[in-house]
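Okay, here's the structure, questions in a sec.
Omission of a single protein chain aside, the complex is shown with its protein chains in their original locations.
To keep things simple, chains are lettered A and B as they appear, and every chain counts its residues starting from 1.
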Amino acid sequence: MKLSIKPTPRLFKWAGALAVLATIAPAFGQDAAAIPKLSDLSDLRVGLDTVWVLVAAMLVFWMNAGFALVESGLCQSKNCVNVLAKNFIVFAVASLSFWAVGWGFMFGDGTPFIGTEGVLFVSGADNSPALGKAYAAMNNFSTEEYAGVYGSINWTPVPLWAKFFFQLVFAGTAATIVSGAVAERIKFGAFLIFSFLLVAFVYPITGHWIWGGGLLAAANFRDFAGSTVVHSVGGWAALAGVIVLGARIGKYKGGKVQPIPGHSMTSAALGVLILWLGWFGFNPGSTMAAMNGKAIAYILVNTNIAAATGALSALVTAWVILKKPDISMILNGCLAGLVAITAPCAFVSFTSGAIIGTIAGILVVLAVIFFDKLKLDDPVGALAVHLCNGIFGTLAVGLFYDNQIATDIAALATGLDRGAQTMAQLKGIIYVGAFVFPVSLLIWYLLKITLGIRVSPEEEIEGLDSGEHGNEAYPNFQVAHK
Amino acid sequence: MKLSIKPTPRLFKWAGALAVLATIAPAFGQDAAAIPKLSDLSDLRVGLDTVWVLVAAMLVFWMNAGFALVESGLCQSKNCVNVLAKNFIVFAVASLSFWAVGWGFMFGDGTPFIGTEGVLFVSGADNSPALGKAYAAMNNFSTEEYAGVYGSINWTPVPLWAKFFFQLVFAGTAATIVSGAVAERIKFGAFLIFSFLLVAFVYPITGHWIWGGGLLAAANFRDFAGSTVVHSVGGWAALAGVIVLGARIGKYKGGKVQPIPGHSMTSAALGVLILWLGWFGFNPGSTMAAMNGKAIAYILVNTNIAAATGALSALVTAWVILKKPDISMILNGCLAGLVAITAPCAFVSFTSGAIIGTIAGILVVLAVIFFDKLKLDDPVGALAVHLCNGIFGTLAVGLFYDNQIATDIAALATGLDRGAQTMAQLKGIIYVGAFVFPVSLLIWYLLKITLGIRVSPEEEIEGLDSGEHGNEAYPNFQVAHK
Partner (left out) sequence: MKLSIKPTPRLFKWAGALAVLATIAPAFGQDAAAIPKLSDLSDLRVGLDTVWVLVAAMLVFWMNAGFALVESGLCQSKNCVNVLAKNFIVFAVASLSFWAVGWGFMFGDGTPFIGTEGVLFVSGADNSPALGKAYAAMNNFSTEEYAGVYGSINWTPVPLWAKFFFQLVFAGTAATIVSGAVAERIKFGAFLIFSFLLVAFVYPITGHWIWGGGLLAAANFRDFAGSTVVHSVGGWAALAGVIVLGARIGKYKGGKVQPIPGHSMTSAALGVLILWLGWFGFNPGSTMAAMNGKAIAYILVNTNIAAATGALSALVTAWVILKKPDISMILNGCLAGLVAITAPCAFVSFTSGAIIGTIAGILVVLAVIFFDKLKLDDPVGALAVHLCNGIFGTLAVGLFYDNQIATDIAALATGLDRGAQTMAQLKGIIYVGAFVFPVSLLIWYLLKITLGIRVSPEEEIEGLDSGEHGNEAYPNFQVAHK
């Protein structure tokens, strides 16, 4: 590991070192009216862009806490430790697998199908934050020519490891989506292995198609911040898991859906507020540069509008269908709006954002009911939120597409009309589903026939906290599982 | 919706697009020693200011989680879902109403009483981040002349939608303040309608007087970050609600105050820590620009000093009066200090900040006792925190006013002495109370005689979670309401 940062005194914390330094540095006074060099400005820009990208990445990292709380809150208290442990450790696993191979498969130069260069431990040549000559000229910044093997993510003027961390937190999100859907009956070890494989191989491959310069990137498919890359990929993997695992004991007893309410609405509500906040890193942060302040602000406001309309339309839908404004529907409505706006946030008007959020909020309530009709048991509604609305949001890019906004905000206009853009989106949706779903099915199935993926019925009834971890989540409270 | 951002390649995520681009862009090398243009520096400054304003806005958004936890934690578990749902959905409601008309009434050009231009959906002309010529000259930055209808908020060099989002989260805060005071007996629907009206009309009108170039702005009234604009406005609206609603059943039974303890001190303490953090966006973020690093740091430290002294003085006061350091008093003391320093943080010394926090911490304990004497039933102490200390903080601007600091930190010096400044503050406090309180009374009263605002006694005793939402907050725990 070698970085070519020139030594500067600004990190010295020791007065002792100062003395040494003073003798090294040419001691000349400077005139405040002197003229700066272009390279000074470039350094400042790289610093600003790096701060923005890392702060946005931290917000997305923080979504791990959101998912941990939403998922544990919507499960029973006897499985709370298990859900928390899964959500906690999954980011640790993702950190290693995305470092080991995931990043390289996703962003390494290679074929339209997969990255092949610089795969192992992000070890390929790269001189980021250097940009290509074209960028430098257009932005009027001084910069070296880019020389490396991660060319598809060379449009952002931040150091390689800032790019890596930002992309890592997205990869981690895809794995946490699976966690909720398979909760309350999956073996802890099996989930960890699946997560490792998802982040190491499955997620990066479809990611390469779209963000890594692969086959869908070349086909006018647009997914600004990951309705498909992150959310529906996680959703397809979760659907496969739900099918191979089967429903929880008692969930569809006697041909009827038996509600199994979550143990803490405080956890669930706090979790969704964390996710709402985190999405302000997820979508606006996907600019991966701070210089375009208008784009960041525009995307943030569009994201917020869809979250608000999603929550309100799910509220109304639940009030109409279920007769009362069920809190889990309000919360999932908000998430549905956020998932749906993730792809189109930089390509559509605020009015369209409001419509997309409204539709998402209705869709999520209907989808929860629909999946239960199919006896696909998803304790937290992850399929309704991430799969359905990941697909809907990706499609919405086409349905509400505005070339003018796509040009102004993201400089990513395709020039297509809404019909043609919708077809491009549809193609991408099908390609991704046709890869992720069967591959996930296969992995879950292989895990099932080897290690086993489901705990024993005794353990499931007793609770996974005791069976898998030897812990109780709340040992000082009288618990009453119904 | 049209934005005039020139297309730049920096958001391109597709290698495919790169090839196209390379042919468009003039391919010439650049010399790192070349001289940058002033416009390059301006772009960088706008980017930096935007990042700071949006990060600060996110911190204030995050206060929604703080209020949700403080208020639900200080209420009973049978009403927990209801409190969480109210606090969650209120920001969604505020997002729509502030977009629809609130922003325009507050910041639109118009009369000293209300904004009248560009009211509907922020649709007025605006070329932000362009500033006026005067600013540009003094800051030595290149910029276009401002041309638009939101002239009162033209002093900050950030894009319009960054201004909007920052102001939206402040508006949302005012509405969440009401939520706590009316908790445990208000109808969910009635609260949503009140919140919509508060953010659409009431909050923006007094906001226009102060931050929108209206009548109090012209009268030397100073409220740096909103002790009055946000907190006492929320407090007056809450007081009106408490009066129209009446006390909870059993609260003042037999002529004595019956304590109804909150159900989770974990929620309450976490909530206040979130609010303390959020206030570092609320006050320092109200610089709405990052270039003045000294101002940001100064305001942050003053904010923290008042929070610390508020918590400690409430601790001591409670220890003396109640014989034990009650945790809810410590928490409310911290909030009281924060509310009180919000107006004066940029105008007073750190020593004054410490005195203001200390007084606020004493005041909040006495006010909680005082409101209970008046049989004004406020489950979470919102009146003591936001109304009393909002007023006190606004007055403290005058009592501790320092023209030198006001010049150095906020460039907002009035030149008045403390006596005259205190009179200016008093005038503003009276004007705002004389508008917000009766108007809120009227709205609550109209809601009462039409839809009804209070749940039935049976539902109140049973809990609003079941009655309003059909949910239980903690279905796996044995609950014991006393």
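As a working rule, a residue touches a chain if its C-beta (ideal position, glycine included) is under 8 Å from a C-beta of that chain, and two chains touch if they have at least 3 such contacts.
All values reported here derive from a predicted model rather than from experimental measurement.
Contact with the omitted chain, checked across B:W103, B:W211, B:W236 or B:Y431, is made by B:W211. Looking at chain B, the residues touching the absent chain are 35-42, 44-45, 48, 51-52, 55, 59, 76-78, 132-143, 151-157, 211-213, 217-218, 261-266, 269-270, 272-274, 276-277, 280, 284, 287-298, 300-301, 304-305, 307-309, 311-312, 315, 322-328, 330-331, 334, 346, 349-351, 404-405, 407-413, 474, 477-482.
Not every partner is drawn; the one left out touches chain A at residues 1-5, 7-18, 21-22, 24-37, 40-41, 43-44, 46-51, 54-55, 58, 61-62, 64-65, 68-69, 72, 80-81, 84-85, 87-89, 91-93, 95-96, 99, 121, 129, 158-162, 164-165, 168, 188, 264, 267, 468-478.
Please note the rule applied: only the chains that are shown with their structure count from here on.
Chain A and chain B have centres, each the mean of its CA atoms, that are 30 Å apart.
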